[in-house]
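First the structure, which I've put down as structure tokens, then a few questions once you've had a look.
Here the complex is missing a single protein chain, while all its other protein chains stay put.
Chain nomenclature is as follows: A, B and C, assigned in order of appearance, with residue numbering initiated at 1 for each chain independently.
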Amino acid sequence: MKNTFGYSVAVTLFGESHGEYIGAVIDGIAPGVDVDTEYIKNMLTLRRPQGTISTPRQEKDEFKIVSGVMCGKTTGTPITILIPNENVKSGDYSEMRKVARPSHADYTAECKYHGYQDTRGGGHFSGRITAALVAAGAVCKCALEKRGIFIGTHVKRCAGVSDRDFCDLQSDINTLKDKTFAVLDESAGEKMREAILKAAGEGDSVGGVLETVAVGVPAGVGEPWFDTVEGMLSHMMFSVPAVKGIEFGAGFAISDMRGAVANDPIRLEDGKVITATNNSGGINGGITNGMPIIFRTAIKPTPTIFKPQDSVNYKEMKETVLEAKGRHDPAIVHRARVVQDAACAIVLCDALAMRYGTDWLSGEQQ
Amino acid sequence: MKNTFGYSVAVTLFGESHGEYIGAVIDGIAPGVDVDTEYIKNMLTLRRPQGTISTPRQEKDEFKIVSGVMCGKTTGTPITILIPNENVKSGDYSEMRKVARPSHADYTAECKYHGYQDTRGGGHFSGRITAALVAAGAVCKCALEKRGIFIGTHVKRCAGVSDRDFCDLQSDINTLKDKTFAVLDESAGEKMREAILKAAGEGDSVGGVLETVAVGVPAGVGEPWFDTVEGMLSHMMFSVPAVKGIEFGAGFAISDMRGAVANDPIRLEDGKVITATNNSGGINGGITNGMPIIFRTAIKPTPTIFKPQDSVNYKEMKETVLEAKGRHDPAIVHRARVVQDAACAIVLCDALAMRYGTDWLSGEQQ
Amino acid sequence: MKNTFGYSVAVTLFGESHGEYIGAVIDGIAPGVDVDTEYIKNMLTLRRPQGTISTPRQEKDEFKIVSGVMCGKTTGTPITILIPNENVKSGDYSEMRKVARPSHADYTAECKYHGYQDTRGGGHFSGRITAALVAAGAVCKCALEKRGIFIGTHVKRCAGVSDRDFCDLQSDINTLKDKTFAVLDESAGEKMREAILKAAGEGDSVGGVLETVAVGVPAGVGEPWFDTVEGMLSHMMFSVPAVKGIEFGAGFAISDMRGAVANDPIRLEDGKVITATNNSGGINGGITNGMPIIFRTAIKPTPTIFKPQDSVNYKEMKETVLEAKGRHDPAIVHRARVVQDAACAIVLCDALAMRYGTDWLSGEQQ
Partner (left out) sequence: MKNTFGYSVAVTLFGESHGEYIGAVIDGIAPGVDVDTEYIKNMLTLRRPQGTISTPRQEKDEFKIVSGVMCGKTTGTPITILIPNENVKSGDYSEMRKVARPSHADYTAECKYHGYQDTRGGGHFSGRITAALVAAGAVCKCALEKRGIFIGTHVKRCAGVSDRDFCDLQSDINTLKDKTFAVLDESAGEKMREAILKAAGEGDSVGGVLETVAVGVPAGVGEPWFDTVEGMLSHMMFSVPAVKGIEFGAGFAISDMRGAVANDPIRLEDGKVITATNNSGGINGGITNGMPIIFRTAIKPTPTIFKPQDSVNYKEMKETVLEAKGRHDPAIVHRARVVQDAACAIVLCDALAMRYGTDWLSGEQQ
């Protein structure tokens, strides 16, 4: 389905970094759900370049909702969010891209679109498109909170520095909420930012790991084949540019454990079935078990760097050396975290609507 | 879509571990593709329990193709493969499961299916269902080879022991082909098997990491949003029981790299655009770049172990201690590798048919 | 999705008229739904050739359910129904079809499958495949009845003879239930059968119109765009071989009406909103209004006739005259009616599960 994702709740993305608008259509959100524009604005702000560790580009991300919302509530029909691009320079594409930026999509786009792709900035591959995903996800995330489901993401690791683990989940999620650089341990965050600036000073970039948790998802959501909760979340997450890996619960570390250690002992707590550990990440056999869903993604270092790089002019098929100019992020991991929150919220809304029907999100049931 | 996966080439899985048949319907394979039953048989054999490091259960996996193939070639309409279950004991379900096995799907199935799920063995959650996935994927994998696309998987790591990295890909894939315990370095394999037996002797189990490579996939396949090649592969792979993580190219390790190291320098080789390294795993912006696709999955240790485990009787909501009996695999990572090959082949066939049309696999083009 | 239809409840069809099995996988039926094999058998019997007005072929349609049902109830996972073909003659395809039967799919299959299609009998295009659709639909139809939704179809017209209109719907549906030639007015049925025999005697065939009604569907199911109830039903119905048209409510006749006549006056009855007429066929703006859903399909005359017909040998590209041999139905409209019932039941189950969640059919709700 290319630019549309989801069954019952589906999001469609469109736009290019230098077009008039980027945007998203979110279809299938239950009617009567409150749409909090401040909430959306806040998430968009957190995605924007911030201070010295980000590109100095100014992105305002003023958005407007042009369908599907009336009197502050969803109507039940498609919600369309438009975000105008500020930096549109109509003449920009007179000089078309010819030299592939290493580990960017320039060459693959050429192979797929035969030279017709929009090469102004990142075009449709631009990280900018994630602003639309954030706006769409913000609607979902805000609605999930009304139903007692909370999502939070922190920079688990950046430039080789680790944040502390999640601990008291609900409190940690609150802590992270409005942070522009979302770490649980501020001293770790300080070291990360220093490392980012150091890399930036050397014309280089860094990556990291994002860790997301979702609490309050009822047990019994998802499918054994093929729409496992892990499968749906991962399908979505790899659309977020720079993600190169995803792991749930104990993740790759579980592969070195013995079963007796990896298995989550099952207990009763307040009459509810829980597990003493959560190496399963809240999912067994593709289906939620009522414990927090927890996953991490590997974010690669921003591919645009100022150091000279070997490349190829694919129009003339000649080897060349590429030297990037302009303004670029030395790290995007801290900006990507609201993208991950948003993307997670969309997938959960879809899985819940498939399981419990289209009214579930609004709390109205037949 | 639950038990159906794919757009142009789609596989539907059905069956339970103790039902009459498990099976798969593969729809959308081009007409005129050779179906090599020996090839399928061989892949099923590699999935079967082997020697002392697997369960002593006998699984014959005799299969029959009951539709979609005529005179040894695909007709273009759905191919249905049936695999009879050998161990069907009709009385088995008289005593329904009540105590959830830790890190199994017992409790999540109860939440989703309200007690109606088939609890004989693993039911529809059983690893046995992967035999049907293997048979379906074998048809795809064999056909891809005719088009110059080769897939291979090795046990990259098991019980803390690592295999050597891929080196000469085509030759390595050939080496792995018929191995019952697929490692590139036999001495590493020997150590792995020893570690598995040791764990088994202690009533415990081990996990591992599988690494898959696909060579020969043309550049320009996949989508930037949402049907990235990574997204589609990962969606599929998390259906394979025990997978808790997936990473492409350098994967999680890339998150600690600087951009200057992580980026793949682009070169020309024999007039073709290649990259000097392959940290991207053959995919940029969700689209293949013509380099080998490479990914790894984290396989958790088999959850069924003989050590006593804390659990809950969810019918009576009482805590209890579970002691497993019967025959179980102390490791499944070596058996899962053909499942991963097969699953990968299905996804690639779908992506290629979406890109180049329904005849691509047969080489007939309008 | 080719041979799979539906989102939450999906059916996958497979098989060819002369293969070992035809069958269906029904995925997404709620757990705990009773599966009444007598009910399925009865519907399959009604689809079978009957007496002198059908082909003298013997089709036993013995079926077996090989997954998804335990102790007579659905487990919630895919239900697979296999129906063995009786008439499999392995040598049959030695002489491949070369001459296209007019208004059959022979030539279009050749264009699509390049000569690899199964040409024994109708292959995958055979009306025989509808037996699998009937079996799948029977599971759905039986379950819908438990939720107060009843579906019935009669031969509204055949060979130029018309049956009376539906009148007391529930009673009419009961009347039709076990009839091998489903008309409301037996004298009309008698005339239809005479006309069929007359056509048969002349080596010719006849068509007709089927009218289906579904009562008890709650108001508020379906979508304005694109998954209108009409759109989903029609998408499905055109898969039934021989259907060349579909109309809802007043259908084509409404195009000659004035608005004042066509519009259904709205009333209250026992505190419920109803309409005085039902020209809308129970659907407004793609969404059910609580009134009976009513639609008619145009069934073309069976294309296989004994009269000589102009055709083309598409292997040699030569004009020729085709003279059919063997056993053929002079009419299939009376057999197609249970197919229509079944197909309608599948679509309604899907629409209801999308609307109210996966448990709706079993009456279990979160």
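Everything below uses one rule, namely that contacts are C-beta pairs under 8 Å (C-beta built on N, C-alpha and C of every residue); 3 or more make two chains touch, one makes a residue touch a chain.
Since this is a predicted model, take the numbers as computed values, not measurements.
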{"item": "Of C:43, C:213 or C:236, the one touching the omitted chain in the full complex", "value": "C:236"}
{"item": "Contact partner of the left-out chain, one of C:169, C:197 or C:262", "value": "C:262"}
{"item": "Contact with the hidden chain (one of C:169, C:197 or C:219)", "value": "C:219"}
{"item": "Listed residues C:250, C:342 or C:361, member touching the removed chain", "value": "C:250"}
{"item": "Interface with the undisplayed chain - residues on subunit C", "value": "1-5, 7, 13, 100, 102-105, 107-109, 111-112, 124-125, 129, 157, 159-160, 199, 204-209, 218-228, 230-232, 234-239, 241, 243-260, 262-268, 271, 273, 275-276, 279-281, 283-290, 298-305, 307, 309-312, 314, 317-319, 333"}
{"item": "Positions on subunit B contacted by the hidden chain, ascending", "value": "7-8, 77, 218, 224, 354-358, 360, 365-366"}
{"item": "Interface residues of subunit A (partner: the chain not displayed)", "value": "1-4, 7, 10, 12-16, 19-23, 25, 27-28, 31-32, 64, 66-68, 70-71, 73-80, 82, 93, 112-118, 123-124, 359, 362, 364"}
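Methods note: only the chains that are shown with their structure count from here on.
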{"item": "Approximate Å spacing (C-alpha centroids) for the pair subunit B, subunit C", "value": "37"}
{"item": "Inter-centroid spacing, subunit B versus subunit A (mean Cα positions, whole Å)", "value": "27"}
{"item": "Set of subunit C residues in contact with two or more other chains", "value": "7, 77"}
